[in-house]
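My questions will all concern the structure given below.
Here the complex is missing a single protein chain, while all its other protein chains stay put.
After this line comes chain A, so read on.
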Amino acid sequence: MPVHGDSSDRCNNDNTVPSSSIDKQFLAAPIKRAVDKYQLLPEFLKMRGLVKQHLDSFNYFVNTEIKKIVRANNRIVSSIDPSIYLRFKDIRIGEPSVTVDGVTENLVPQTCRLSDMTYAAPIKVDIEYIHGSHGHKIRSEKTDVFIGRMPIMLRSCRCVLYGKDEAELAKLGECPLDPGGYFIVKGTEKVLLIQEQLSKNRIIIDTDKKGNINASVTSSSETIRSKTVIQMEKEKLYLKLNVFSTKKIPIMIAIKAMGMESDQEVVQMLGRDPRYSALLLPSLENTMEFSTNRLVVKSFEMYVSISSSFIPCTELVIVCFNFKCAKEGIYTQEQALEYLLSKVKNFNCPSSEKDGKVIAIFKDVFLANVRVRGNNFRPKCMYVAVMIRRIMDAILNKDAMDDKDYVGNKRLELSGQLISLLFEHLFKSMITDVRRAVDHVLSHRSRSSRFDFSQLLVRPIITDGLERSLSTGNWDVKRFKMHRKGMTQVLARLSFIGTLGHMTRILPQFEKSRKVSGPRALQPSQWGMLCPCDTPEGEACGLVKNLALMTHVTTDEEEGPLITLCYALGVEDLAFLSGEELHAPDSFLVVLNGNILGKHRRPQAFASAIRTLRRTGKVGEFVSVFVNEKQRCVYIASDGGRVCRPLVIVDKGVSKVKEHHMKELADGVRTFDDFLREGLIEYLDIALYEKDVEPETTHLEIEPFTILGVCAGLIPYPHHNQSPRNTYQLCRMDTLLYLLVYPQRPLLTTRTIELVGYDKLGAGQNATVAVMSYSGYDIEDAIVLNKASLDRGFGRCIVMNRLSAINQKYENNTQDRIIRPDREGSDAARMQVLDDDGIAAPGEIIRPNDIYINKQSPKVTKGPPRTRLTDSDYKPSYQTFKGAEGELCVVDKVALYSDKTNNLCIKFLIRHTRRPEVGDKFSSRHGQKGVCGTIVPQEDFPFTERGICPDLIMNPHGFPSRMTVGKMIELIGGKAGVSCGRFHYGSAFGEPSGHADKVEDISKTLVEKGFSYNGKDFIYSGITGCPLQAYIFMGPIYYQKLKHMVLDKMHARGSGPRVMLTRQPTEGKARNGGLRVGEMERDCLIAHGASMLIFERLMVSSDPFEVQVCRVCGLLGYYNHKLKTGVCSSCKNGANISTMKLPYACKLLIQELQSMNIVPRLKLAEA
C-alpha cells in the first residue's frame, strides 16, 4: 500500500509541475536519446538494403505488374475468324536459365559475366487456345509456354542469389557485400538508372515563356499517355491538346462538346465568388466569336453594358450569358462536336467512325486519367472546372502557382516501371505479330498441316527487345511517343562505393544543355530525400542527383480499397453533388492520386482518420494524406515513384519511440517493421533533435546524417568543410582506383561507413601526414612521398586488363585451331608464356609482343565444306600482347567459355602491380587531390621526438583557400584514435548525438597521450638533424589513390606513324602520336627569334615535301622521272622549274584551293 501511495504521489507531483518542465526534465537526459535512436538505422538498412528501391520496384513488376499487363491484353483473336482465339490465363517468370541445343541449364550471375551471356529467366504463360484442322475446332490448354526471356535483376526475388547467406553466395562466386540491383546483359553489368519525371495525373499550374498561366495535366493510364493543357491567354481560356490541329480550342467549346451545354452550370462549378465568374467572362465571349451573326455582336454590346453596371450577382450575369448563348453559333453539344471534328489532326477516317471520333478523343485522350463511364462526361467537366478554378486562383494570387522543381511534384521511375513499360510494348507488338501470322495462315484456304495457335507464339520479339533496350539504353515506345536514350549505364566497378553511388543516381528529365538555373538549384524540399552534396560538376551539375541514405521510393498501391475507405469515412461522391457544391466554401475536395473523389466537410478529421489507420497498419504505410488549406483540398497519394523516408512520430511534443523500444531493438526482439506496425515510425513524403521538440512538432528525424547520400556519408566531418569541397570529393569517388594491395579501414570513420560496409572494403590507406613545406616539389597541391613507405607497400595497386580471343568457326565447316607452341624456332622467345595447349598460362610474366594465344586460321574460309585440312592449309593468326614497354605484366586468369554461336572463346586477365611514382594522383576524403611531386628517402624525411616519420608531406597552402576544416579534424581525430586504440567517428552533424567526436574531447585524448592538444609536434629535420623552427601539424589522414596514373598517360615519340592525308604525325597517345608545337609555343619561339628551331619543328620534323614550282606561272609542277626534270603542266615545259621544299600540308592546301577555282601562285625569289 505505501508503495502504491508513493507512485501515485509521484504522479501527482508530475501533474502539478507544468507540463513543459516535465518535458524538459525528461528530455534532459542527453546520451540515451540520440545514440539509441541510431540503432534504428542499421535495422532499417538490414530490412531495406541499400538498393531496395530497385529491387522493390523490380519485384513489384515481376510479381504484380506483369500479371496486370497480361490481364489487360489477354486475348489474341484472329480478325478473319473471330472464333479462333488464344487467351493468356497466367504469366510467370521462372528461374534464370539458358537453353543451348535444347538443354536447359540454370544460370548463375558469375557465369554470365565471364561468358558474355545475359542473366535472364524464361517468361512462361498458361494459355487456352483453339486449334484444329479441317473445320474441327478444339479448345485446349497448355501451361508453361515459353514466350521470351526476361533479364533478371540481381538479388531480386527471381534471382538465384535471393535470400542466400554469405557462404552460399561465396560458393556461387558472388561477393556477399555486392548490393545487387543491376542486370547482366551480354556479360556487362548494366544499371537501369532512376529517372526523374514530373508527376503524372496532377494539375500543375505554371507560366510559360510569354507569362501565360497554364494548368497542365500529364495523364497516364494503361492505354495512353497524353498531356492536356488549359491556358489563359489574353484573359481567355483555351484548351491545348495534341490531337487537334489548331493549337488552341476555346475551353467553352470543349465543355459544350462534353455535353455541358449550360454556361450557368460552368460558372456554378467555379464557385459563387464573383471574381471567378468575372475572370471567366472573356472565355464565354469566346464561343460567340465563331458566329458571324450580327445579332451576337449586338447582344455582346448589350452584355457589356450590363456587366459594366457592376452588379456583383452571379445569377444575373448568368442570365445574361444564357441570353447571349441562345443566339450563339455553337450552342449545343452537336455543334461543338461538329466544330471540333474539323480540327482533328490527320482526319482521314471513314465517315462511319466520324461521329464517334471527337467523343472518343474526349473519352480517351482528353484528361485520360479521369475515367468515364458510358457517355457521362460529368467527372471530366468537374475536373476541368477544378483546373480552371486553380488557374484563376493563380491569377488572383500568385502564390498559388506550383513549383515544377518541388520534389513533391516529381516522381522517380525505377527499373521495374521502366521494364514494365517496355515489356507491355513488346507484349503488345508480339500479340499483333501473332495475329498477323494467324491471319496469314488462315487466309491460305488450302492449308494442309494442322493449325496450331501455340506454335506461333514463340517469337524473339520480347527477348530481343528487352535485351537490346537494356544493353543500348534506348527506350523506344512508339505508342507513348517515348524515345529516351542513355537509360542504362555500365555499372561503375572502380570502387565499391562508386558502385553504390551509381545505384542511387537519379537521371534528370531535362536535357543537360539547357541553361536554366531553376532545376539545378538545391530545393529545400530535397531535405532528407536527395543528397545535397552528391552531384557531378560541369554540365549535369544539379540535374543528376543521388538518393539520401534513408530514402525509399514507393511502388504503386491498389486504389480500389482506398476509394472505398474514403467513401466510408464520409467523402461525398462527386456524382451526387451539384456543380455549385464543387467549390462550396464549407467543404474540402478529396483528391486521390489526382482523381477527384468527392467532398468532405471535416477535412482535418478525415485526414487524421486516415493517418490513424495508416499507423495501425490498416492502410499501406506509404499512403500519404495532406490537407491543403490554400487549395481547400485533401490530397491522398498512393501512387508509385514518390520519394519518402521514415521519421519518428511525435505526439503532443513527446517522441513515440521510447527507451524501452530501443532496448527491445537492441535485444533483437523488435525489428524495424514492428516500429512501423505499432505506429512509432512512419514514412513521410518531410524537427531534428529531441530537445528541440515543441508541442507543435509532429515528427522527429531518426538521425540527421541520413540527409546525405551513401557517398557523402564517407566524408568525415563534412559539416566542417566548405560545401563545394564535399561535392568535389564525391565526383572523385568514382574515379578511385583499380585494386589496392593493402587496403585499410579509415581511422576516422563515420556511421555511414559502417552501415554501408566501406570498412570492409576500403579503398585507401591511413597515411601519416605532416603538413609542412618541403623541398619545393610540393607546390600547387603536390605531395612528397616517403620512399620507405612506398617500399613497404603504401599506395601499391593492381591494374587489370582484359584480352580475348575467339576460336572462330567458318561456313565451310572449318575452324581456327590453337596449337602447341614451337619451343625451338624463331618465335620461341615470344612464346614463353604459352602452355603446351597454346594458350598463355596463368602466373606467367608477359612482356610486350609476347604471343598469348598460338592460334591458326584456315586459309580458305568460304565456299564448299572442306574436311581433312593439313598444316599447310592454315596460316598463323596468333595474337600478341601490346603492353607498354617496361611494365611487368602477369597473366592473372584465363577463362574458356563458348559464346552464342558455340565458338570457343578465351578471356585473359592481365594484371600489373604498380608502385606509386612521381606524377601519380592521390586524394584525401575532402576533395583535396594532389600529385606526387617527388619521392624522398626516409633518412631525409623529418622525424618526431618519438621517431615517427611521416609517409607523406602536404603543403599547408592547401588549407586556407579550401577551408577544409574537416580534414584538420580528421587528422587530429586519427592521431587520437591511433594513440588510444579506438576508432573515432566523424559522422555529419554528429557532434550533439555522439556520432562524431568533438575536437575538445580529441584534444583531451591527445594531451593524455603526451601530444600537444592542437596536434602539432616538435620535429627534427632529417637533413640537418636540427629541430625545425615550427611545430608541425602531423597525424594520420585517410588517403586514396586515384586512377590517374602517369604510367597510363606518359607518352613520347621520336619518329612514328603519320596521317595519310596531311603526312603529319598522328595525334594522341593511342596512335603513338607526336606532341604538337601549338600556336602559343610557336609564338614563344618567334619571340625568342629561334627561327631555325621553328623551321625544324614545323617542317623538317613534320611533313617536308619537295615540289617543282614553275617560276613563270607560279603553279606546282611535277617531276618526270624519265626526263629527270621537273615539268610544269600548265606551261607544258620544264624550262623554268625550281625545286623547293614545302610542308606537305601547304601543297595540299594549294591543290585544294585549285580544285575550288582559286589559283594560288607562288612567286619565287632568290634567297
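We adopt the following convention: a residue touches a chain if its C-beta (ideal position, glycine included) is under 8 Å from a C-beta of that chain, and two chains touch if they have at least 3 such contacts; residues count from 1.
FYI, contacts and distances are computed from a predicted model.
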- [ ] Have a look at "DNA replication complex GINS protein SLD5", "Cysteine desulfurase, mitochondrial", "BING4 C-terminal domain-containing protein" or "DNA-directed RNA polymerases I and III subunit RPAC1" and point out the UniProt protein name belonging to the hidden chain.
- [x] "DNA-directed RNA polymerases I and III subunit RPAC1"
TODO: Have a look at A:1022, A:1114 or A:1160 and name the one touching the chain we're not showing.
DONE: A:1022
Open item on the list: Looking at the full complex, which residue from A:85, A:1031 or A:1105 touches the chain that isn't shown here?
Closed with: A:1031
Task: Absent-chain contact - pick from A:949, A:999, A:1037 or A:1109 - done: A:949
Open item on the list: Touch as defined at the start, partner being the missing chain; which of A:433, A:559, A:822 or A:892 qualifies?
Closed with: A:892
- [ ] Kindly note down the residues of chain A that lie in touch with the hidden chain.
- [x] 741, 787-788, 791-793, 796, 798, 843, 888, 890, 892, 911, 913, 937-939, 943, 945-947, 949, 1006-1014, 1016-1018, 1020, 1022-1031
